[in-house]
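With one protein chain held back, the other chains of the complex are shown just where they sit.
For reference, chains read A, B, C, D and E in written order, and residue numbers begin at 1 within each chain.
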Amino acid sequence: MKKELKIFCAGSNPALTSAIADVLQLEQSPLKMSRFSNDNISVQILENVRERDVFLVQSLTTPVSEHLMKMLITMDALRSASARRITAVIPYYSYARSDKKDAPRISITARLIADLLKTAGADRVLTMDLHSPQVHGFFSMPVDHLTATVLIADYFRKKPGSGNMVVVATDAGGAKRAGRFAQTLNIPIAIVDKRRLSDTEVTQSGLIGNVKGKDCIIFDDEIATGSTILETMKTLSSAGARKIYLSAVHGVLSGDAVPRLREAGMEELVITDTVDIPEEKRLKNMTVLSVAPLLAEAIRRIHTGESIGEIFPH
Amino acid sequence: MKKELKIFCAGSNPALTSAIADVLQLEQSPLKMSRFSNDNISVQILENVRERDVFLVQSLTTPVSEHLMKMLITMDALRSASARRITAVIPYYSYARSDKKDAPRISITARLIADLLKTAGADRVLTMDLHSPQVHGFFSMPVDHLTATVLIADYFRKKPGSGNMVVVATDAGGAKRAGRFAQTLNIPIAIVDKRRLSDTEVTQSGLIGNVKGKDCIIFDDEIATGSTILETMKTLSSAGARKIYLSAVHGVLSGDAVPRLREAGMEELVITDTVDIPEEKRLKNMTVLSVAPLLAEAIRRIHTGESIGEIFPH
Amino acid sequence: MKKELKIFCAGSNPALTSAIADVLQLEQSPLKMSRFSNDNISVQILENVRERDVFLVQSLTTPVSEHLMKMLITMDALRSASARRITAVIPYYSYARSDKKDAPRISITARLIADLLKTAGADRVLTMDLHSPQVHGFFSMPVDHLTATVLIADYFRKKPGSGNMVVVATDAGGAKRAGRFAQTLNIPIAIVDKRRLSDTEVTQSGLIGNVKGKDCIIFDDEIATGSTILETMKTLSSAGARKIYLSAVHGVLSGDAVPRLREAGMEELVITDTVDIPEEKRLKNMTVLSVAPLLAEAIRRIHTGESIGEIFPH
Amino acid sequence: MKKELKIFCAGSNPALTSAIADVLQLEQSPLKMSRFSNDNISVQILENVRERDVFLVQSLTTPVSEHLMKMLITMDALRSASARRITAVIPYYSYARSDKKDAPRISITARLIADLLKTAGADRVLTMDLHSPQVHGFFSMPVDHLTATVLIADYFRKKPGSGNMVVVATDAGGAKRAGRFAQTLNIPIAIVDKRRLSDTEVTQSGLIGNVKGKDCIIFDDEIATGSTILETMKTLSSAGARKIYLSAVHGVLSGDAVPRLREAGMEELVITDTVDIPEEKRLKNMTVLSVAPLLAEAIRRIHTGESIGEIFPH
Amino acid sequence: MKKELKIFCAGSNPALTSAIADVLQLEQSPLKMSRFSNDNISVQILENVRERDVFLVQSLTTPVSEHLMKMLITMDALRSASARRITAVIPYYSYARSDKKDAPRISITARLIADLLKTAGADRVLTMDLHSPQVHGFFSMPVDHLTATVLIADYFRKKPGSGNMVVVATDAGGAKRAGRFAQTLNIPIAIVDKRRLSDTEVTQSGLIGNVKGKDCIIFDDEIATGSTILETMKTLSSAGARKIYLSAVHGVLSGDAVPRLREAGMEELVITDTVDIPEEKRLKNMTVLSVAPLLAEAIRRIHTGESIGEIFPH
Partner (left out) sequence: MKKELKIFCAGSNPALTSAIADVLQLEQSPLKMSRFSNDNISVQILENVRERDVFLVQSLTTPVSEHLMKMLITMDALRSASARRITAVIPYYSYARSDKKDAPRISITARLIADLLKTAGADRVLTMDLHSPQVHGFFSMPVDHLTATVLIADYFRKKPGSGNMVVVATDAGGAKRAGRFAQTLNIPIAIVDKRRLSDTEVTQSGLIGNVKGKDCIIFDDEIATGSTILETMKTLSSAGARKIYLSAVHGVLSGDAVPRLREAGMEELVITDTVDIPEEKRLKNMTVLSVAPLLAEAIRRIHTGESIGEIFPH
């Protein structure tokens, strides 16, 4: 139906984009990014995209503002170059965490970014494991929202002793996500009941559920500094947990998160490549599953008009 | 700043609107609703609203489509009659439950309704206890989102023996709400870990947390048929719970929900009047707290430009 | 050009939709409508519609608000499921009667509904015999506006004695429609000159034109309770009319309209199936002409890009 | 509430604007219109309009395209000069005649112009006697739609022998307007039943209603060339009419319309000044009633937020 | 990809449109323009355009308002007749001269017109030599902006003695355009340094650059009355210039511009046919280069999705 599919990368995920292009047996299309002396970004699309079905891959990873602006400017250039359809492929939509107004006079930035993407020319969005599924509704265009939960569950299922595991949520807000993950693996859950004592003090009042003698998988959508996880690991250890696995879809891993978690005794860290993790950062005890096959299949189906909902259980 | 504040009711909450008007020491403004012989709705505003600051109260209660259409048509009439600003006051926004895409090819109707409200002329929204706080971000206009949690917690705090209570969430998805409620009361939580065995069978695999000898408050945003609650009550009884209180902000109470819950041994049902509950349905063991003072104060502050965030802790 | 045409029914016209699908030699596509316990409507499209050219049939018949909301929610689901184009097929657009501001502070609801349809995702509209042709201009998207006038005129033309007939408009506002219908049949018209004496009293000051010894066809766009028609029948009888036929495109027929009209001596009632008329309501003296062939041909032409204006004389 | 009201004229109605300003005891605000050598129009507002409540008077009279463009450019200049609110005062909205699609592939230009006005910055519209009342619904902003019917009826009511008059519509499409006018005067109506024999031939098949020995008022929304009226006058004379008055709200009077009508024996032509009629064109037998007091009162009420619907019976 | 390309002319450039159609080996598609007696414009498209890829040619030449309105109404008719895509081909976009706010409270009309085109249904624009390249950014849709500079430069390059030429800008604002033209020809530039002495007096304080004994080409985007050029010619003559050529893309040539320029001793006037120049106005010393091949090639590439940027050096 659509003429030629084209795939571009706006800078955040070169390896993932390349892997997707490989699965699709396509050449990644070239663009030129430069910077004027006043720090303005300049983007030039280096191939004709008239009437083409264009997919632009960009995660909102550090530096987030830069990556976002590069995506917006690239989309504007694509649109004005007469691309027929532009799909923003955003494996990690970090601002999804700003999804509600839990303090006065703040911005629900996940909605703002959705609107900015539309203003800049996005016709549709392909994303993965949004912090809350409601963020889907922030977009005024069609969204395909995939999950890597099954991919990660499959990985753990193959481990010996997976029957003796328990999934742990680091607070009540993560109970639902942990519950769905636990159900996929058919194992129980436990939840840390974190209480805020005052504006400045947080305490973990205890653990709901049983972890004694069990291997725990602390599961979340993203891991950044790992501070909350460190607290949870202590709580689990005190409660008699055996091994502690950490897993998340989005491996933000800011600062010295990985060394600290390893020091604290994590058994293994299992994440995906929605956030780019350069080779030198891929340390021991760290497993990076690739979402490239999932994204590639979704892109193929979007392009040809085949069903996605029937394939991916999100 | 704004000329005269006017308050209208589009049919769903006559008693609440009247109570709000009383608090504000205003006369409720009149409108005429009729129906043509082809079932079309007709609305006429019976007072001049030019340049007025208008508040239109309507909950999306049964019959929901009728109530929604009446609100949309009334807003269109107000706008075309040159109201300066129209605030949709929606104490119970029932479609907030359709807030994500948990099956293929469904509508995130909570977003659709938000867009329809804007199309029909709403300039802002005042609502209460949305099913998930993310629904706030579905609106492209300013929203004031109040909560009745404090009101309900205050009620329970005054009960003798409130120190021995535990808040129960009926599934992992409600853990966060229950947790915040429990924190307000400074008591523990317990969670029912409900598992879906297949597309047609659901089982409750157990209870996480301790309820033995405790008075339980099953707390949710809304109670409709009460089926899930009935299951939870059985689970709690088996687990040695003493009294079981039920509480929710929105008392939808469809069909014979209340008799069935009373029969099942509930101690008391505590709800608010965001959903209209006629006098004849206000039975024994049922406490209806009024949100009129909260809404009235919010309306007053919206009208005068005073801060709301500083007063209401949402 | 477009991939596969798909046709859905949102509930109001199952028989008509089925007849259209038959003419087009298509299977009607399935969707599932259900209702949550809080009365919210839920719609799921049960077939892949990505990049498909979708036609959704729904008349705004009783219960109008329900039928409208079902159409809006279904369109939202179709759009978010990536349908390439959505045509709202609305055989009877009842709110077209709310097309002007003939009282202060009312809503021109025909325009509001047009805007709501756009908000919910309609790309174009296919409709029939709008109350006034100006309603076409309320839509900000392409509209194909068909008429069943020719279909009905053909029916009467074949009756013996059709040369001795006269078309009657029940008031001055219907004179133009009656005039066009009369011209198609090449017969004269007569008009009831209805005068409003005060806000509460209406009188019919007389009949303009000659009906003595003639067979009359009272012709309108829709018949609901039939009260006005009953008055007109009396006026015609007094003026010496012979037989009285009643005809309208949209047979709303609310309450006991048909029995009352039959009792009053109508010769025959001729309508179409733009409003669903279940078998048990299709009584003697009542002829229901089907618009399915017209709508099917229009749908085929919209899908293939053939001219409609050249075929249908509207 | 609003700062200073300002009134501008975009060129079509200098006398009317001046009369409105007089009633309002305001100075008309100045602007400069010029033309570049490439025929581009240039408009400069010559007074500060920041935060002012601006009314811009312009009828869409000959040359229509010029007058429209001047209005659009002036509104754009006003908006960009930070006017707080811009009301387009359009006494004669000539394109209202293009209000439906009565031939294939034409534009419903009355809707297009409404959208252009919005694009150029109009916040609201004040207009008079639209060709059909449905045109009101073409605007997506508040419209105040006045009528001069009462003004004209009052004029005729004061004539001796007004009880012996009959209102005549030149075709079935005008029956409703004539009917409302007749009702105001409490006199009967008659209608010319014009039939189109083929695409090129039109015949008037006769007159419905009685005019013998009566003084007729041929009443329409506008009179342009007067050709149809000339035909109607012949029909009326043949049917025994006595005097023939002509009346319309909008006196377009193109070409030699007035001399031809006078020659044909019209008793008097009664119109208003919604279309500018220079002194030299105001001949004998021609009465021009001014709508300035109506428009001025409406402007005053729009500015102060007083009700208009309660005063003007439209 | 797209069905059948269709090309229409809205009245301003019949010869150019016909030449474009010839290059593309297409029949120009017919439309009917007429005028009602109230001066309203009426347009009917006389061919089916459903799903067609339509190009509408119209320059904003005298009478500008008429030509613009005809284009807007034609586009509205095309859109409502279900054209798949409408490209506004505007060889001369005269309002581009109103591109900035160089006086208080004026309209940046070039932006307004861009917005009006969008409102009326334009999906894209194809234009030539905008007064300033920034005007491209006024459009919120894709624009292909061609230049005839190369065409004109080629013409001069072939003249004997072109090596001894100098390009002259009539003021500092034209220096950049003249500079680019000079660079194409690889010859020097000179600039008239025009100073405004007061609001009413302008003086030319002198010439920057050397023209003594040289053949000058006064080059601009458009020539209207030629008054500025006449001044410049005097300045050049005083400075010892030999021959003086005049050249511009857009030959507006209002009033008696050409005779005056010829009288003043211009050697030759070289323009293009973006502005229609009827045969009788094509005098001696006047060369009209046709842009039809450029526009035709661009239209072909837009239709097929081939690159334009790679071909045309704008």
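Simple rule for what comes next: contacts are C-beta pairs under 8 Å (C-beta built on N, C-alpha and C of every residue); 3 or more make two chains touch, one makes a residue touch a chain.
Here the structure is a predicted model, which is why all the values come from computation and not from measurement.
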Missing chain touches which shown chains? A, B, D, E
Touch criterion as defined above, residue of A:105, A:158 or A:284 at the omitted chain: A:105
Using the touch definition from the top, which of E:148, E:191 or E:233 touches the missing chain? E:191
Using the document's definition of touch, tell me which of E:32, E:101 or E:212 contacts the absent chain. E:101
Logged for chain E, residues touching the omitted partner chain are 99-105, 108, 110-111, 115, 132-138, 140, 145, 171-173, 175-176, 178-179, 183, 188-191, 193, 195-196, 205-206, 208-209, 307-310, 314
List the chain D residues touching the unshown chain? 3, 48, 50-52, 79-82, 84
In the complete complex, the non-displayed chain touches which residues of chain A? 36-46, 49, 60-66, 68-69, 72-74, 76-78, 80-81, 94-95, 97-98, 101, 103-109, 112, 115-116, 118-120, 222, 224-225, 227, 252, 254-255
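Assume only the chains that are shown with their structure count from here on.
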Need the CA-centroid distance for the pair chain A / chain C, whole Å please. 51
Averaged over CA atoms, how far is the centre of chain B from the centre of chain C? Could you give it in whole Å? 39
What is the distance, in whole Å, between the centres of chain B and chain E, each centre taken as the mean of its C-alpha atoms? 62
Where in chain D do residues touch at least two different other chains? 101, 103-105, 108, 115, 307-310
Determine the shape of the graph in which chains are vertices and touching pairs are edges (line, ring, star, complete, other). other
Mind listing each pair of touching chains for me? A-B, A-C, A-E, B-C, B-D, C-D, C-E, D-E
